[in-house]
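A single protein chain has been removed from this complex, and every other one stays in its place.
Chain lettering (A and B) follows the sequence in which the chains are written, and residue indices restart at 1 in each chain.
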Amino acid sequence: MGYFNTVFCIFRKDILEEFKSKEVVNSMLVFSLLVVVVFSFIFEPGSDMKNEVVGGILWMSFVFAGLLGLNKSMMTEVQGGNLQALLLSPVDPSSIFFGKVLSNFTFMAMVEIITIPIFTVLYNVNVFAGGALTASVFFLGTYGFAVLGTLFSLISVNTRTREVMLPLLLLPILVPVILASVQSLNIFVLGHDHALAYPWLKILLIFDIIFTAVVFAVFDFIVEE
Amino acid sequence: MSKEKILDAALIILVPFGLYMAFIYAPVAKSLGPNQKIFYFHVASAWISFFAFFVTFCTSILYLMKDDFSFDDIAESSAEIGLLFCTIVLTTGPVWGKAAWGAWWTWDPRLTTTAILWFIYVGYIMLRKFIDEDSKRARFAAAVGIIGFIDVPIVFFSIRIWKNTIHPNVVQKGGGGLHPMMLHAMFVALLIFTLLYFSLLIKRVRLARARRRFAALERAS
Partner (left out) sequence: MPEPIFRLDNVKKRYGHTEALKGVTFELAEGDFMSVFGPNGAGKSTLLKILSTLTKPSEGDIFFKGTPIKKMKDDFRRHFGVISHQPFLYENLSAFENLVFYGRLYGLKDVPARADFLLKRVELLARKHDRVRAFSRGMLQRLSIARALMHDPDIILLDEPYTGLDQHASLVLTGILKEQFSLKKTIVMVTHNLPRGYELASRIVVVKGGKFTLDSKKEEIPEKEFEEIYMQAVS
């Protein structure tokens, strides 16, 4: 079976599972909306200062919700030894991994698609002022989060403390993704020259490419006992 | 005499020599005064922590390739030493910063990257403590050791872009205008810290091996 067929097979299974249980996306969504609301207490309602921080608030809500979802989504593979069964199947182990990345990316994207309009209404800012550029930021940032997040959630659920390790490992390594996503959103919201966002998009792209390649190279070794 | 003993003996002589170079041989800086002396320890520690994490990176790759736990022992030991020196960098940095720029902390790319580096390797060491099974611990830690190290330059560049676009780059740290005698002291410090690193590494790796043997004996009985 082809590599991408396996990726899709895993993805389809995850979506079906989520469709039936609604465990991952629902909890992520509520959490992300909660962050959006709670963070609004940082500044006075209607103050101009909000424009400089909204990008950060939006991304923090995705990051925290993402951390929650990643653990949940990986737990289904560890419970009942499913990951072992997947590794026993006649497919490339990394295709299993990228199937999980695709699922996690989709869960995150679903949360973003619902959170962003609500966020726009609550804060009265237009994050999509950058048009396709804004969309690229969300796409590349979410992918970067999903690819390393999936790997670290696999590591984290295998520790004694389960979910505790995930944010501790993931957040420092994701600094470039968070910084780039937040800063470029700020550029769009504040109406600065959109060309200023190019270096950030470049950083996101480099990050995504490098870590896709690294994980592709090391994943087989990491899961083999 | 074993190589390790020779190394230790050399350090006993060299460390006072390095202190002499830093405090007496090198002239007192014109603008910063004696405060500048911390520079020798700060830069040498930064070098060692970076070098130590590089060793962890290499031995992590070797472990995954060769499946030999002695590489894992080196990776773990080096990360711990790296973290120790990284902590020294993060404490000496603000001391220098307060004297040079009047603020303990500036979100300078080097300083900030070091702080992120510190968190990455604290995570690495915590992860090791939270996994009981030897081979799992070694494999997962190796993944973090590899990814964490590759991440460092990306973190550095992203923070530099941030500083350049959002806040003007007011401070330029660096050794551009160093007195030649200061440079001598600097090189001596770098050499001594490097030797110190290897001496610590040898001892720490031996401890890691002893622990592993002990655990094996415990399991066998």
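Here, a residue touches a chain if its C-beta (ideal position, glycine included) is under 8 Å from a C-beta of that chain, and two chains touch if they have at least 3 such contacts.
Keep in mind it's a predicted model, so treat the numbers as computed, not measured.
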item	value
Interface partners of the hidden chain - shown chains only, full complex considered	A, B
Options B:Phe69, B:Trp101 or B:Phe157, residue touching the unrepresented chain	B:Phe69
From B:Ala9, B:Met65 or B:Ala216, residue that would touch the chain that is not displayed	B:Ala216
Hidden-chain contact residue, picked from the options A:Ser32, A:Thr76 or A:Asn104	A:Thr76
Missing-chain contacts mapped onto subunit A	1, 5-6, 9-10, 12-13, 16-17, 20-21, 23, 76, 79-82, 84-93, 224-225
For subunit B, the residues touching the chain missing from this view	67, 69, 134-135, 212-213, 215-217, 219-220
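Please note the rule applied: only the chains that are shown with their structure count from here on.
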item	value
Centre-to-centre distance between subunit B and subunit A (centres being mean Cα positions), rounded to whole Å	31
Touch list for subunit A against partner subunit B, complex	148, 151, 155, 158-161, 164-165, 168-169, 171-173, 175-176, 179-180, 183, 196, 199-200, 203, 206-207, 210-211, 214-215, 218, 221-225
Residues on subunit B engaged by subunit A in the complex (per definition of touch)	64-65, 116, 119-120, 122-123, 126-127, 130-132, 135-136, 139-140, 142-144, 146-148, 150-151, 154-155, 157-159, 161-162, 165-166
